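Each remark here refers to the structure printed beneath this line.
Just one protein chain is left out here, and the rest sit where they should.
We call the chains A and B, going by the order they appear; numbering starts again at 1 in every chain.
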Amino acid sequence: MAAQGAVAARSGLRSALPLLAPAYLWLTVAIFLPLSAMVFFSFMTDLPLTGKPWAFTLGNYAAFFSQSLYLTLLLASLRLGLEVTLWCIVIGYPAAYVLAKVLKGRSREAIFLLVILPFWSNGLVRIFSWAMVLREGGILDTALNAVLPFKINIDLMYSYPAVIIGLVHSYVPYMVLTCYLTLQAIDDSLIEAGRSLGASRLQVLKRVIIPLSLPGLVAGAALIFVPVVGSFMEPRILGGRTGTFYGTVIEDQFVAVFNWPLGAALSFILLAVVLVILAVASPVLRRAA
Amino acid sequence: MATTRFLEWLGRIYIGLLLAFLYLPIIIMALMSFNVSPFYQLPFDWTTEWYASLWQNDQLIAATWNSIEIAVITTIISSVLGSAASLALFRYEFRGKKFLQALLFPPIAIPWLITGTAMLIFFFGVGIGRGLFAILLGHVALALPYVIVVVSARLHTFAPELEEAARSLGANQWQVTRRVTLPWIMPGVIAGGLFAFAVSFDQFVVSYFLATPGQTTLPVEIYAAIRKGFTPEINAVSTIIIVVSMALMLLTARFFKFGGEK
Partner (left out) sequence: MRMPDLTALLTATAVFTSALAFTAQAGEVHVLNWKGYGADEPWAVEAFEKATGNKVVNDFFNSEQEMLTKIRTNPGLYDVVMINAAFNDQAMAEKLIQPIDTSKLANYADISKDKAGSPMLDHDGKVYGVPWVWGLTALAINEKSFDKPPTSIAEMWDPAHKGRVVIRDDAVEAVQFGAIATGQNINDIKDMDAVKTKLTSLMPQIKTFWSSENDWNQMVASNQIDIGTYWSGSADRAKTHFKLPVSLVIPQEGAVAWLDAFSIPVGSKNVAGAEAFINYMIDPKFYVEWVTKVGAPVSANTKAVEALPEDAFNRKVMGDPEVAKRIQFQAPITDAQREAYLALWQQLKVDVK
């Protein structure tokens, strides 16, 4: 039985190879090999590039554990990733549902396209525009004070909420689109059948719609959580004093000091943590479904 | 059903709010391209001088064309290669599949800064060097994981029995793929393509390391410009891009249906 399984697996690989090879070859040349060089660097005391003597060391990885700074920031970044992902689900999933199940006809295609269009503008220009909205005397402040009978001061710029707003804005389309893809695939007759059998809207949502659209939700969450944990540009610009995260200290090692080995080690620790979280989360999510 | 009607309207309003949130910064960006102050200073003072100076800025225009070209080619290559790979991952069982799927996350998880530096060193070492070709090589690689993850999500909703049925009716592998599988995953491919375009078009870090003078992209020009007082020419060019692509998209949506009506 086991031997048979192995044969099937091998033949599966043979059929899969022509479809897989181009993409994975490309990834190998452009990403995996370069990153392997970085893995190599992360075990060095110094870069051979500069002509200085170097040796192998585990010190760069040890640095992570010997200084509380890195763990504090990693936890802060994980929390940031989690919060942004949750907000994206809360905002994006209902929108995807409306898009897939409520809107019909041409307007749906148009809106689907409109959701991603903002991301064809420049990221930095978008952040500057957010600064216009969020700062004291900015658009949000002025607009709210024009409507509200009492005076309030809104200065969200250079704060943690500003980072969250900027990141949610950047990543919510991922959630809308991936959820749309799986929600749209659910046959309407399945929902009607559930309803005609006497299930409430909420029960249909819980028993039919969410489980069937889960792959999209999971894909969206992964595509948001993973890059947000390592993000550095949005926190730096929007976060001000509170904008120091794990991604920004990695950036510092590359840009401010020439310590690529430490910077690389810190990023691979990040990668390992993220992979472990994904590995633990995906079966849990699947079982929950 | 009154409640259904009510919920539908609620849904429409919700989508409207989401679009308002998404387009708020874009509208401000567009407004500021018509404002005199280069520092987004208010009160608003109308001008078209930024568009006029953009017209003279050959470097920025050339970089914009480079960006568009690279993004389009990236979109095509990564959609095709990525969809093929997702199909293989979905259809076949083989040893190491989990590993291959896990391999999609390093390019997303490792900050682009490190990936970019690694590419610079590696491309230099193996003789690929820098320039537009190297940028394209990097962009496709960055976009591929997004395409594969998105298309796979769509494939999860696909019933393999459909392929079986088609096969039992005498269709060969290629016919099955073209007539049954591809139409089903098309919305996923399109969404993946849109992601790929966005990843490439707004990619700064990796392009930055691989660009050479004269062979740069728009984000590289923008990021270099902000060091020394940036100008709303950048807002102007972003506004033009958004308006043109919005027009193209609405036209596409009008004449080309995807996602399948049921």
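By definition in this document, contacts are C-beta pairs under 8 Å (C-beta built on N, C-alpha and C of every residue); 3 or more make two chains touch, one makes a residue touch a chain.
As the structure is a prediction and not an experimental result, all values here were calculated from the model.
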item: Hidden-chain contact residue, picked from the options B:Ser37, B:Gln101 or B:Asn172; value: B:Ser37
item: Missing-chain contacts mapped onto chain B; value: 37-42, 117, 120-121, 124, 130, 208, 212-214, 223-230
item: Chain A residues touching the omitted chain (full complex); value: 49-51, 67, 69, 72-73, 76, 128, 131, 135-138, 157-158, 236, 240-244, 249, 252-259
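Rule of thumb we're sticking to: only the chains that are shown with their structure count from here on.
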item: Computed distance of Cα centres, chain B from chain A, in Å; value: 15
item: Contact set on chain B toward chain A in their complex; value: 7-8, 11-12, 14-15, 18-19, 21-26, 28-29, 32, 40, 81-82, 84-85, 87-89, 91-96, 100, 102-103, 105-111, 113-115, 117-119, 121-123, 125, 137-138, 140-142, 144-146, 148-150, 152-154, 156-158, 184, 187-188, 191, 194-195, 197-198, 201-202, 204, 218-219, 222-223, 226, 234-235, 238, 241-242, 245-246, 249-250, 252-254, 256-259, 261-262
item: Chain A to chain B touching residues, read off their complex; value: 6, 8-10, 12-13, 15-17, 19-20, 22-24, 26-27, 29-35, 37-38, 49, 91, 94-95, 97-99, 102-106, 108-126, 128-133, 139, 169, 172-174, 176-178, 180-182, 184-188, 212, 215-216, 218-220, 222-223, 226-227, 229-232, 247, 250-251, 254-255, 260, 263-264, 267-268, 270-271, 274-275, 278-279
